[in-house]
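My questions all concern the structure below.
Apart from one protein chain that is not included, each protein chain of the complex appears where it belongs.
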Amino acid sequence: MAIALPRLANREMARSQSDALRLFPTRWSRNATVGLIVAVAAFPLAVTSEFWLSVLLFVGATAIGALGLNLLTGFTGQVSLGHAFFLGVGAYTACYLGNPPEGAPAGRGLPMVVWLPAAAIVPALVGLVVGPAALRLKGNYLAVVSLGLVFLGAHVFKEWESVTGGSDGTSVLPSLAVGPVDFAGIGGLTKNQSLFYLVWAIVAISALACKNLVRSRPGRAMQAVRDRDVAAEVVGVSLARYKLGAFSISSGLAGLSGALYAVVLTYVEPGTWSLPLSIQFVAMVIVGGIGTTMGGILGALFIGALPELVKHYSASIPFVARTATEEGLSLPQLNQILFGLSIVLFLVLEPRGLAALWLRAKAYFKAWPFSY
Amino acid sequence: MRHLSRTAVASGMAALALVAGACGGDGPSATGTTGDGGSLKAAPGFDPATNTIKVGIISALTGSGAPIGKPLTAGNEVFFNRVNAKGGIAGRYKIQFEERDSANEPQKAVAAYNELKGNVALLAQTFGTPSNKALLTSLKADGILAAPASLDADWVREPNLLPIGSPYQIQAVNALTWYVTEGGGTGKKICALSQDDAYGKAGLEGVDFAATKNGFTVASKQSFTITKGAEAGAAVQSLKDAGCEAVFLGALPSDTAALLAIAARTQFAPQWIAQSPSYIGALAASPLKDYLARTFLVASEGTEWGDETVAGMRDMIADIAQLKPDQQPDYYFAFGYNQANAVVQVLEKAVALGDLSRSGIAKAAEEVGTLTFGGLTGDYRYGKAANRVFPRETTLFKVDPAKPVGLAVVKKSFTTDAAKEFKIG
Amino acid sequence: MGGVSELLEVRGVTLRFGGVTALEDVSFDVRGGEMFAVIGPNGAGKTSILNCLNCLYRPQRGSIRLEGRELVGRRPVAAAALGVARTFQNLGLFPNLDVLDNLMLGRHQRMTTGFLAGALWVGKARREEVANRQRCEEIVEMLELQPFRHSSVGTLPYGVQKRVELGRALAMDPHLLLLDEPVAGMNLEETEDIARAVLEIRAELDLAMILVEHDMRLVMDLADRVMVLDFGRVIATDEPAAVQSDQRVIEAYLGKAS
Partner (left out) sequence: MTKLLELTFSGTIRGALYALVALGFVVIYKSTGVINFAQGGLLLLGMYLTYNARVTWGVPFWLAVLLAATATALVGALVERTVLRRMVGQPVFAVVMVTLGLLIIVQQVIPTIWGYDRLDLGDPWGVRKVSLGPLDVEVKDLWTLALAVIVLAAFFAFFRFGRYGVAMRATAFDQEAAIAQGISARRVFALSWAIAGAVATLAGVMLAAGSGGVDPSKDIIALAAFPAIILGGLDSPLGAVVGGFVIGISQSLTSGYQPEHAPFLGEGFDVVMPYVVMVLILLVRPYGLFGTREVVRV
């Protein structure tokens, strides 16, 4: 079907196409990215507070899951409240394969190069099995059925004692060494400092892979399914294939996230993988910016760090009880209320989340000082 | 940056203490005269400039654990405030407490722990079995001492934990042994109803031990999942069908209410004997109060609320009147009060030994000897974790809505022979 | 008519929804390169025919063959793979994607990058992306969409969106193009833009098209042949001039009007 249309010179076209497809099209964005990576890499060396390191470890671990959920909900338009289940599958996979054999429940003592990829692959496969039934349903029905997945999953986690330790839970003590590098303590660094590099390197790789995915053929197809499923089918996009693919990848990233979350936590029990955790992930996606890769990370940062900031500066917040015995609003309650409020306010006022705010701010500063 | 220097100091001192220990006893930091705090060195959570010792509290202050966690923490606070009112530890070191909420979720407990660990001397409360399990690895790695708010027998042999009170297992052994010997339960059909988790299993272990020692068989064992709105009727029905005349209960208060309501409705009225956290004062004010008064016994410790003949109780009531007059009678409060008492005794010892570093506190816990609570809970002999001797006494209460907390003593602070023989891992 | 040289053969298609018959024994052929129009009063079943042709609806009876291959019983994705492209009456674009991405989705069946290759990006996935983007840029040129290349489609004026949808259909390199009221709701200028584009496509691509349209003037100007439907039945299939003077057609329209 060669078509005789007016053509531009071929080579010129190709060059401009390659340019247009660069991930970081301008020098500014390239420099900013390099700067960001350097800043993240320097963080654990500059800020040695165990507390802030631990906060950012949780943020990093959850950011990976948020990236995954964003693929499913943000880019493919499928609501899922079942994300926590897949985090659990990933975590228990990591425990079962990586934990030492002498523990209870006994692990297999396999190295990280085995258990870490497995923590992504096993949930992805579970997603492939569960997906076809769930994805027949639309909208509200899918939301509630995926909720059922969390409850059914919790039952399985509780009963499968030989792998999960049942309701007693299990310690998470897999080897964190890759060859000579042991992320339980690189060089003279503490465990949290070392883990920081592992977790955030995986965040970076996941984010890059997600970014690539959504700008290439499968990602476009996912967005087509989200925007208008009938039209997507008509241009030849298979709904089943892309819904299921997104579900599976999202589950895989959730598993990876769950494994790292468990490593940071050092102990997990079936109650860890419950509905509030799922809600947290959806909140991250919403607050961060639905349908943007950066949104997942921003959302995880916001949801993870805001309560800690509030706690830290609580002295300057009026009307808040200082101790457990005081009556009235306590800090944790205030934080939960802020969490609920941020979901509602973002959806009502800025449904495109922090990412949109960021882009707006960037546009503003690009034009600065001509800010009209 | 201050964190860094403190941590460095701490690890340096830890190393020093280790060397000292290896050299056989008297370390350099312990050479100071006892009680002379002027020679105490700075340590995580201890600031010699202000003479304050900071302790952490990780409790359930929100969520379904809060009705237990809040009075517990209030108990901690009142005891610490009482000590501070008298000048502090050794009369000169004020205790400062930092509270964090875990909502009884392990991940929140771990986050709170990471926040606190750099600047507290020890944890005066870590709430709930799951959170304690989650924290144990880190406590060991960081060498921090924590007082668990949980009566699991597993904690007794953990050097980094400072449990108080007799474990659930002992409650069950004492109560059931009493029942079949002098409680009128000879030859009766005895059954058990327990929550299907570590907490329920702990009591069940005691039930089985009591059965072996006293030569009865458990006619029916039923379990239930923390109800979460589900129907627990079937378990009660099965007990009724099995003809149970006494049932040992291991539940949490909200489930107790649901289970007993079904029992009351279906005219099932065995002798209920419950491990202590199954009961809460509110039950004695609920529509179930008459049924409870007829059928319900609670295995716990100490004495009746307000019993002025017991020194510990007299002090506690006085402290409440002075420091927190709006506090309602509550046995979780008493537990928290006792727990803080134990922490204070260990800190006193550490000061006496002249070392408030982590290793110093750990050493104090080993050398503190017997912790006493004025009769509020049993004496607890400390030493190396393997040699700790936990109390084996139980007080049996019946429900009496006229009493504070709705509990009246049936038999006070007794230890059965069976309980003396009970061994833990 | 008839014979194997026909591009599309529709035979005895009957479509029912519950008790309602939307199409009754509809038969027609479309030749290669032909502009075939379907007209009729509202509810006559025009859009239903298109929905059958790209397999959104499954007729209870009848056969639809494209280049000898049966379409009845297949999924819309299969119809797309066999070369059926279409535009929708009320637009079927992906509003949150930009114009280029919408066009690139037209190329979906012509590309092969899977999930893994897409996530890795380097190598084949990238080359394929570049090559197909070029094709889309050509369509952008042809339909004069340059100013909107990176605008979200949902933010564009209606007339432009209609052009984008046409472009997306073209990007599929179809054998048969279904146009469902391409100028509905457009002003005169926009209508002329589309008409010009359609003529250009005809001239350059030699592509068979089925046009469903209310605008009689457009139909009469563009179509080679016209089929008239009324209540799901074919009442005439002929050249525009002949159809216009057909008594049954006039009755169907006037009857409706009065």
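Order of writing sets the chain letters: A, B and C. Residues in each chain are counted from 1.
The rule is simple: a contact is a pair of C-beta atoms (placed from the backbone, for glycine too) under 8 Å apart; a residue touches a chain by one contact, two chains touch by 3 or more.
Keep in mind the model is a prediction, meaning the values are calculated, not measured.
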Using the document's definition of touch, tell me which of B:64, B:181 or B:413 contacts the absent chain. B:64
Which candidate, B:96, B:137, B:225 or B:372, sits in contact with the chain we can't see? B:225
Contact partner of the left-out chain, one of B:266, B:322 or B:387: B:266
I'm checking contacts with the chain that's been left out. Which of B:285, B:389 or B:424 qualifies? B:285
Would you mind spotting which of A:23, A:37, A:106 or A:144 touches the chain that isn't drawn? A:144
Name every residue on chain B in touch with the hidden partner chain. 62-64, 66-67, 70, 196, 223-225, 227-235, 237-238, 241, 253-254, 257-258, 260-262, 264-267, 280, 282, 285-288, 291
Missing-chain contacts on chain A, rising order, are 73, 77, 79, 133, 136-141, 143-145, 147-148, 151-152, 154-155, 158-159, 230, 275, 279, 282-283, 286, 328-330, 333-334, 336-337, 339-344, 347-348, 351
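Heads up, the rule we're going with is that only the chains that are shown with their structure count from here on.
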What whole-number Å value describes the gap between the mean CA coordinates of chain B and chain C? 75
Among chain A residues, those touching two or more other chains are none
Among chain C residues, those touching two or more other chains are none
Residue numbers of chain A touching chain C in their complex, please. 1, 3-8, 10, 13-14, 17-18, 20-21, 209-210, 212-213, 216-221, 223-224, 226-228, 230-238, 245, 249, 291
In the complex, chain B residues that touch chain A: 1, 3-4, 7, 57, 59, 61-62, 69-70, 73-74, 77, 99, 101, 103, 105-107, 110-111, 114-115, 117-118, 130, 133-138, 141, 196-198, 324, 327
Listed in rising order, the residues of chain A that touch chain B in the complex are 48-51, 53-55, 58, 167-169, 171, 173, 191-192, 261, 264-269, 271-272, 308, 311, 323-325, 330-333, 336
